[in-house]
Each structure stands twice: as C-alpha cells, then as structure tokens.
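A protein chain is absent from this complex, but the other protein chains hold their places.
Moving on, here comes subunit A:
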Amino acid sequence: MSVLVFVEGLNGEVKKSSLEAATYGSQVAQQLGTTVTAVAIGEVKEDALARLGEQGISKVLYDGDERLSQFVANAYVKVIAKAVEQENARVLVFSNSNIGAAIGAKLAVRLNGSLATNVTALPKIEGDSFTVTRGVFSGKALADVALTADPKIIAIKKNSIDITSGGGTATVENISAELTDADFSEKPKETVMQETDGVLLPEAAIVVSGGRGMKGPENWHLIEDLAKELGAATACSKPVSDMDWRPHHEHVGQTGITVSPNLYIAIGISGAIQHLAGVNSSKVIVVINKDPEAPFFKAADYGIVGDAFEVVPKLIEAAKALDK
C-alpha cells in the first residue's frame, strides 16, 4: 500500500500546483504510515523531478515518451494506472487542473475508485473511514465526503496547501506502459500557448483583476503594470471579456474560471455574486472602487474608495519601491 502523486510539468519544470499535490501526498502518507511515490509524464527535467524530494517524495516514476509531451487522456491514464499497480497505491493525489480532473475521473471509473475533486484540506482518517473536505456551491460552502472505495483519488484545489520544503532528493526511475499508436488516437492537432511574459492565471499566487470600471481596453496597461510589479497574473470580470476588452480565458467567476490566490486585487469591479463565486476563496481580497456602496467591499479584507485612474498609479509606484 502506498500513496501516488501525479506531477505535471510546464517548460521542463514541475508546476507549482503539482508541488502542492506532492506536499499533500507526503502528508497523507505520513498519516497512513506509508511511502509516497510520484509519477511524471512528458517533458520534465530530471533535476526538477529529483527536487520533489523537498516535498517528501522518495521516488519518481518517469515516462518521457516523446508522444506524451502533449496531453492525451488515454495514454496518460494508462501510464498512471500502471504506476498504481506497480506501487500498489491506495491513495492517488492530483492537482485539480484541467488535466488532473480529467485523468482523475477516468481512473475512478477504470479502477473502480472513489473520486473527490476540488479538495481543500488534508483527509480525516479514522479506522476504515477516510473523509476529505471539498468546495461546493461555487465556493459558498464546503462538504465533507467519505471516500468509500479504493483507490481514493483526490484532486486538490490550487493554492489550498502550503508547499513544504526541506526533504531530501528523490530518485528517478523510468516507467513505461508500452503505449501503442492506438493510445494516441485522440492526440490534439495543435497546441497554442498564450503569449505571456507573466504568470498563468490558474497557477497564480497573486491576481490583479479589472472590471467595467476600467472604462476600456486602452486603460489595461494600469492593470498590467501593477500585475507586473507584483508578479501577478491578470484577470477580468465577465462583461469585460464579453465586450472583448480582454480574452475569455481571463474571465473569472461563476461562468468563468475559479481562482483561489493568496491575494486578489479587484479594480473597478462591483462584486456581483456571480463574480464572487469565482474568487471568494482567495486568502486576501483587496477592492478598489469609486462607489463606497459597491457590494465587493463586504467580501474584502482591504478597501480603497477612490478613482482607479488615480489610485492604481500610486499602487504601481509603491510596488516599485518594494525591495523584491
């Protein structure tokens, strides 16, 4: 019996969300008094994998088959299923990314296991009972769910686990699931990555977000400059992407993406309940709005009532003055 963590790579490095998964997996292994192994697929550098020892991973199984550099669900599932069998894994930990959620769902069916996505905390394990807490009702509530089958598959919400460090070095071994061309029949035609010099929104620890109060796309340099100074990703409200001021992948909320950064700065956003649904699990929320009655202030930790066009330049100046 052991714990298995699936690790995703980005530009050869291990994604931050996967470091969170590795930390979570190690802590579950400690609770269960067992070992934790990671499985990595695609283009990830060996030294990046070895550094997973920092999070308590002792061994990494790696499949560097070139065909796996793009995500192909069936092929990925096969490799992970092989690792599950080899390690006799009882608990599988993923990040709740698009890839993690997809593989988790497929594995749950294939291995007859229990799946919980959007998990926010370590499990409670008592005898045979294994319960995790997950976000439901778009961040407005939490549910405790008992995972009644094995393996237990857990996809953890981003930014809900503090990454630990200080462990050792992991050994890296190869694994191969003897994939055939048929396993790649759903291979994507084309992958287009966004042009970004900054941080990816779903992974970001800090998000600077603009709403209709920004008046137009020509003013977005204010949002971008502040984001750049803070090492943040940029986001927007729904009307902003509906009007094509910003691309759709930046739209957060009930019908956009959900983010849970350490810091969310909302500028010229009123704070409609559908917007809050996508950001309400952020640790610290800052609201800048010229209307003191804007509902967003009720959900905020810090607020400034003022005109964004006067306030944001001051913030950029102050951020520049910070020693980084």
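Quick note on the criterion: a contact is a pair of C-beta atoms (placed from the backbone, for glycine too) under 8 Å apart; a residue touches a chain by one contact, two chains touch by 3 or more; residues count from 1.
Basically, contacts and distances are computed from a predicted model.
Student: Among "Superoxide dismutase, Ni", "Electron transfer flavoprotein subunit beta", "ABC transporter ATP-binding protein" or "Glutamyl-tRNA(Gln) amidotransferase subunit A", find the name that the UniProt record gives to the complex chain excluded from display.
Tutor: "Electron transfer flavoprotein subunit beta"
Student: Quick one: which of A:Leu115, A:Ala266 or A:Val279 touches the chain that's been left out?
Tutor: Of these options, the touching residue for the absent chain is A:Leu115.
Student: From the listed residues A:Ser2, A:Ser26 or A:Ser97, report the one that touches the chain absent from this view.
Tutor: A:Ser97
Student: Among A:Ser165, A:Thr180 or A:Thr255, which one is in touch with the chain left out?
Tutor: Once the missing chain is taken into account, the touching residue is A:Thr255.
Student: By the contact definition given up top, give the residues of subunit A that touch the hidden chain.
Tutor: Interface residues of subunit A facing the absent chain: 10, 15, 70-71, 73, 96-99, 101-102, 104-106, 108-110, 112-118, 131, 134-149, 186, 188-194, 196, 200, 202-203, 205-206, 230, 241, 248-249, 251, 254-256, 258, 262-263, 273-274, 277, 280-281, 283-287, 297-307, 310-311, 314-315, 317-319, 321-322.
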